[in-house]
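Written below as structure tokens is the structure these notes are about.
All protein chains but one are shown in place.
== subunit A ==
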Amino acid sequence: PLPPLPRPHPAKGIHKCRKMGQDIRNTVGNVPMEWYQDYPHIGYNLDGKKIFKPIRNKDELDEFLDKMENPDYWRTVHDKMTASDIRLTDEQVDLVHRLQKGQFGDVNFNEYEPSVDFFTNEVMIHPVTNRPQDKRSFIPSLIEKEKVSKLVHAIKMGWIKPRKPKETTPQYYDLWAKEDPNAILGRHKMHVPAPKMRLPGHEESYNPPPEYLLTEEERLVWEQQDAEDRKLPFLPQKHSCLRAVPAFSRFIHERFERCLDLYLCPRQRKMRVNVNPEDLIPKLPKPKDLQPFPTTMSLVYRGHTSLVRCISASPTGQWLVSGSDDFTVRFWEVNTGRCMKTLEVGGAVKSVAWNPNPAVCLVAVCFEHTVLLLNPSLGDRLVVSSTDQLITAYEPPEEDKEQAVTWALSEGLEHNKGHRLTLTHPKAVKQVVWHGKGDYLSSVMPDNSSNLQVLIHQVSKRRTQNPFRKNKGLVQCVSFHPLRPYFFVATQRYVRVYNLIKQELTKKLMTNCKWISSMAIHPGGDNLICGSYDCRLAWFDLDLSTKPYKMLRHHKKALRGVAYHRNYPLFASGADDGSVIVCHGMVYNDLLQNPLIVPVKVLKGHQITHDLGVLDVTFHPTQPWVFSSGADTTIRLFT
């Protein structure tokens, strides 16, 4: 193979010129000498003959021997260019030493020679040149001005942006920025340390104090107990010295339990929401700010001998009527508790209702199959006599229609006792209720199998109507709307609202109760409360929905009676647990504002007799007082 041709080198010419005189042995120039490694020659001479390398046949051993024996070995260098060894002269060695020390190569060079100040800094009176100053040295440069104005224009036009301020805050790379918290690494952050083992106590000592040792009985008890029930998992034992302590027999067992502890420990952090329990309670005004409402028991009306089922207050608030299971109706003076009158009727009185019209003095009483209209002869004599006139002024119509009930005028002895009209129903009557005007009254005969459950009577015309053609369930109670011609019928689970003029069902309220016991209509007419035997009181906002606006579960036992106050924002409920709960129930004229319901007072006083407590509640028509009648034969007034 041909030896590689010498390659042109940019520095070759200069190199050659410089080296020409000194060294002619290298003719290949500055090329890597490895190229000639396997050849006996390096380059060619002018005659085209090979220039042969000096014969080198030194191996490592020769090299070593040479190193050991040649005293000039240390000053011999190998010239790769010519592949020859050169022995440095003394001057050359000296030069190398100086260069190694950082001194100048020239021995004769004095680096500390004093400097000659050619151009003095002092201003001489005779300048070197006497040339006058150029004009351009003292007028502003037009070229500079042109350049500057160009830059200014560029900055104004926004072509050049001012340099961004350097961010001085050090920037760090967030190693965990994109980390998935559910990844394995993320779990380390949620590390829950394993439960620690309990530290050993005195009883675990090899020589425990005597009070930690079990007595014989305790030991027997311990042995009979299940392992889970034992207070200590081992028996404390006493040894005289540590040497006498045997091997720990329960070691495997205990380790196993520890592993179970670690393994089964719930290693999950519970994300507990920190909620102040106070915040969960809705903000209600304090009962103190909602006065007046009844707070204490003031009067007890005693006289009945059996449970008092029903009470009703006169529209003036001076009298109270009560009906009882001892077959009597009693009239009471409210402010003294005096029983003014006692009337015997022929059965347990189920319901009484004082006529709400103050110009009429009539009380409707129902017992067994009869509804009796009484004139108690209390209050203004004029009203009493005009009521009697109203009843006797009736003229029978031309043609007699068959009516569901028979109307009979009382005379003689019964008239003197106060009886005025007797309405004999075909079935047992449970409830009687007046319309707000005082001319109509409605009676309820609960019966699951017929449509003759509710009757509406007109007293002045002695007429009776059956408003319903179909049986929609067992009727519990009925009520008239205080202002509009609506009629409320409560069956076991629903309250139906009928329009009496259009004769149609307008609304059906779902009470979510098992069995409705009582019902009361707010004097404004847009709200209704329902008490039920399953301890609940449901407040309906008739404009809002057919579902209860609020469900109150304050009573422990079945509710028996509910009532609204006519003027004050109060309602009360009486239950079998012997208590009356008075609540503030504010209804706003603003349709957007929901009624405010705050329970304000629990009134206790009635004793529970035969598992019955309070049977009826009613409010005083003008004062914030509530009456309650109970199974303990008393009526109580709370003021």
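Please note the rule applied: contacts are C-beta pairs under 8 Å (C-beta built on N, C-alpha and C of every residue); 3 or more make two chains touch, one makes a residue touch a chain; residues count from 1.
By definition in this document, contacts and distances are computed from a predicted model.
Among the names given as "Creatine kinase U-type, mitochondrial", "Golgin subfamily A member 7/ERF4 domain-containing protein", "Transcription initiation factor TFIID subunit 5" or "Ribosome biogenesis protein WDR12", UniProt records the absent chain under the name "Ribosome biogenesis protein WDR12". When the full complex is taken into account, the listed residue touching the unshown chain is A:622, out of A:205, A:403, A:546 or A:622.
Shown as candidates are A:298, A:506 or A:593; the residue that touches the absent chain is A:298.
Listed residues A:72, A:218, A:380 or A:611: the one in touch with the omitted chain is A:380.
Among A:318, A:403 or A:546, only A:318 touches the chain left out of the display.
Listed here are the subunit A residues that touch the chain not shown: 292, 296, 298-299, 315-318, 335-338, 340, 358, 379-382, 621-623, 639.
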